[in-house]
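Shown here: the complex without one of its protein chains, the others still in place.
After this line comes chain A, so read on.
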C-alpha cells in the first residue's frame, strides 16, 4: 500500500515540512499545501515551463518532479523573490517591458531569467533563446520577454558598477 511520508525542506528561506503521498509532484504540493500559486501546472508533461521552480539553485519542471525529491533540498519559488514590497529587478523588468498579457507563463519565465542572468550576466539573443526554450507563452509575448531580459541584465550590470 502507498503510504504518506513526511518531507522537510527549505522553502523560500524558511524550514518547512509536509506530509505527502509518494506520487505527488512538487508543483501540486506547493499549490495545495503551501498555497503558493505562482508555479502552476499547465501541460503537466515538461513541455511549457509554467511549473518552473528552483531546487538547490537549479530550475526544474515541478510537474515532473516528485515532491519526495525535495526532501532535504532548498526550494525557491517566484513568491520568494520580492523583498517586502520591493519586487525583484527581473520582476520589475517584466512589468516595465510589458513582457506578458495574461501572465500565466510569467512566474516560470521570471524564475528562468533569474538563473539565466546568474549564469550569463550579459546574454546574447541566442543564449536567451536557448535558455528559455522550455518556456512557452501562449500570448506570444516573446519579443517583450527578450526586452525584459535585456533590461534586467543592464540594470544588474549598472548595480554591479555602483557597488
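Note that a residue touches a chain if its C-beta (ideal position, glycine included) is under 8 Å from a C-beta of that chain, and two chains touch if they have at least 3 such contacts; residues count from 1.
Note that contacts and distances are computed from a predicted model.
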Absent chain [UniProt protein name; select from "Sarcosine oxidase subunit beta", "Xanthine dehydrogenase family protein subunit M", "Cell division protein FtsX" or "Phosphoribosylformylglycinamidine synthase subunit PurQ"]: "Xanthine dehydrogenase family protein subunit M"
Option touching the unshown chain, where A:49, A:80 or A:123 are the choices: A:49
Residue among A:5, A:33 or A:155 touching the omitted chain: A:5
Residues of chain A (touch criterion as defined above) contacting the omitted chain: 1-3, 5, 21-23, 25, 44-46, 49, 52, 58-61, 64-66, 68-69, 112, 115, 129-135
